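A single protein chain has been omitted; all remaining protein chains appear in their positions.
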Amino acid sequence: MGYLRAVSPFLGAIVLAFVMQFGVAPMFGAYYQKLLIDIGINIVLAVSLNLVNGFAGQFSIGHAAFMAVGGYAAGAITYYGSFHVFGDALVHHGQGDVLFLAATLVGGCVAAVAGWVVGLPSLRLKGDYLAIVTLGFGEIVRVLLQLTDDVMFKRADIEAASVGTLALALGGALGFGGLPFYTSIVWTYFFAFTLLVIAVRLKTSGEGRAFLSVRENEIAASAMGIDTTRYKVRAFVLAAFFAGIAGSLFAHEIGTTLNPRELGFQKSFDIVIMVVLGGMGSISGAVLAAIVLTLLPEFLREAASYRMIIYALLLISMMILRPQGLFGVREVWELYRRPKVSRPQVRPPGSLP
Amino acid sequence: MAKLLQTLFDGVAVGSLYALIALGYTMVYGILQFINFAHSDIFMTGAWIAFVIAKAAGWAGGDTPIWASLVTLLGSMIFCGLLGFVIERLAYRPLRGAPRLNVLITAIGVSLFLENTGQLEVLFGTQPQRMPTLLSSEPLFRIGGVGLPLVDVVVVLVAVGLMLLLQWLVFSTRLGRAMRAVSFSIPVASLMGVNVDRVVSFTFVVGSALAAAAGFLYAMKYPGLNQPAHSTWILLGLKCFVAAVVGGIGNVRGAMLGGLLIGCVEMFGAAYLSTSLRDVYVFSILILVLLFKPTGLLGKATVEKV
Partner (left out) sequence: MSEPLLDVSGLSLAFGGLKAVTDFSLKLHKGELQALIGPNGAGKTTIFNLLTGVYRPQQGEVRLGGRLLNGLPTHKIAASGMARTFQNIRLFGDLTVLDNVRIACHLRARAGLFSALLRTPAHVAEEAAIREKAMALLEVFSLADRHAELSRNLPYGDQRRLEIARALGTEPKVLLLDEPAAGMNPQEKVALSELITLVRHRFGVTVLLIEHDMALVMKICERITVIDHGVTIASGSPLEVQGNPAVIEAYLGAPSAEGH
């Protein structure tokens, strides 16, 4: 009984992912199906960054770099792995999906290791300084990826090449073209729903409250026995893992190219904006913001050159009119449960850790 | 030897540009504790306004009088100073005292707004342009076999002149004292009768004018102007921000030091190691400095009172 309760939400994530693919997606055309995948990937990105920025209160603006690390790692595995297994880099359903799943998980792990390497020394830094280091790390990743060699596309060359050579043949500034398109609605939403289960379970457990205490007051948290550095690194690594998975989903999606420029600081900013707009620490807020901010530019497409101007103005006015984001720190299901909760007060400058 | 000297000149010229922009970041950070991401777009606007002025006046070629450069420079500085004033008034002032992340996102919003507004056809358009040559790039004189063009000399002289002016402004005037008071503590300064709003406005005007001057000088030295939303602008801005942080953010002299250091590191790295890794050097310096001296080279450590 207890174990059923333990795993049933994860089973539910799988069922829901299939419902999205076969129940929801057929109602839309191909264009909107791609949009549905984009939304799912952005949900993974926003909810995972929320673990760092919203839960642990650490200010990372290099999330896209972890996405890039995971995406390139996974992409290299499916692309060059496909040549070894199938002799080409086309989509092979069944076996190929297994390869994709393995590659995605490896991509997540590589990103998590990168998160650990970056996080461990730099999480000693406070607030804005951490932000700058994550930004700098992102730029270094981007430049290094731009320096990689051209993608190999001849089977004989690939089979002859060593792993090291292949790991450096990632397409450079042009991007990693030719990846098989494995990313489907099922895969995207499987990971999105799994992350949501994890995030909600984290927020409502002692471990998750430890993250929150670090955000609220680091000195008090450590006086209560919370190893603040350890929890910060944990949040960072967990977030990087899912950013890596989102990177793999992005890499194997139809209509996107995995290239260093796409995953620069602008992408990181986009994700930060989703988290802040949703309300720092609010999981449902991050989901809603990911949906809204993925769709908004699409709705503004008619306005062409004014699109980004309107987007910018909306962003500024949102920050001025509703500074705590859509839901503040709360969840959508908590909004009407507690009538006595007052509006978060504006904090004096410098009071935010 | 000639290469060494040449690289040093380049490093100092670029470094003084970085320093000028870094000053804007550092002053705003010192007073309001936020990273003004839109500062790089003020710099971009400064360069483009210089282009618009020179183009409208029909100045081109190496024989334009020196006052043409001066008019362009001042025009750009005045425009951007006003722009900085308006931005602070409309976008940042309503958020005074709000969580830092919100202000940061607003700054990103302002940045997006400036870039995309600049791309409108009625303004700068979506195409790269070539800045008319106002200052000759012929070597003015030679030192150790290396020619020093007028552009580089002007870049360094104007940058150093403006920095000295700022130094005087911050440390020897009433307004400068008010600025330092506000950067120490906004509530205390306002209790002591300092008009905080005016000081903040003034800081934005000065910082933006300096960025515009840097934009003008940049356009002189590198005449191929990228379109407003091109990522080179933000990347340049980021490097200057890095310079401010490396020097110790909030510290005026630190920004100058950081700018020169970053400029030299970048140029020497590019000349002696690899050109394509120049951004990596800059960000690696940043990470190293922050890990070993988290408050920057000239920054003071602040201790949280428990």
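Order of writing sets the chain letters: A and B. Residues in each chain are counted from 1.
Convention: a residue touches a chain if its C-beta (ideal position, glycine included) is under 8 Å from a C-beta of that chain, and two chains touch if they have at least 3 such contacts.
Note that the structure is predicted; figures quoted are calculated from it, not measured.
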{"item": "Residue touching the undisplayed chain, where the options are A:L166, A:L179, A:A192 or A:L212", "value": "A:L212"}
{"item": "Those residues of subunit A which, in the complete complex, touch the missing chain", "value": "2-3, 5-7, 198, 201-202, 205-210, 212-213, 216-217, 219-228, 234, 281, 329, 338, 340-342, 344-345"}
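Convention: only the chains that are shown with their structure count from here on.
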{"item": "Separation of mean Cα positions, subunit B and subunit A [Å, integer]", "value": "33"}
{"item": "Residues of subunit B that touch subunit A when the two form their complex", "value": "29, 32-35, 91, 94-106, 108-113, 115-117, 119-121, 186-187, 229, 231, 234-235, 238, 241-242, 245, 276-277, 279-280, 283-284, 286-287, 290-291, 294, 304, 306"}
{"item": "Complex contacts: residues of subunit A adjacent to subunit B", "value": "53, 59, 121-122, 124-129, 131-133, 135-137, 139-140, 143-144, 146-147, 219, 261, 264-266, 269, 272-273, 276-277, 280, 305, 307-309, 311-313, 315-316, 319-320, 323, 346-350, 352"}
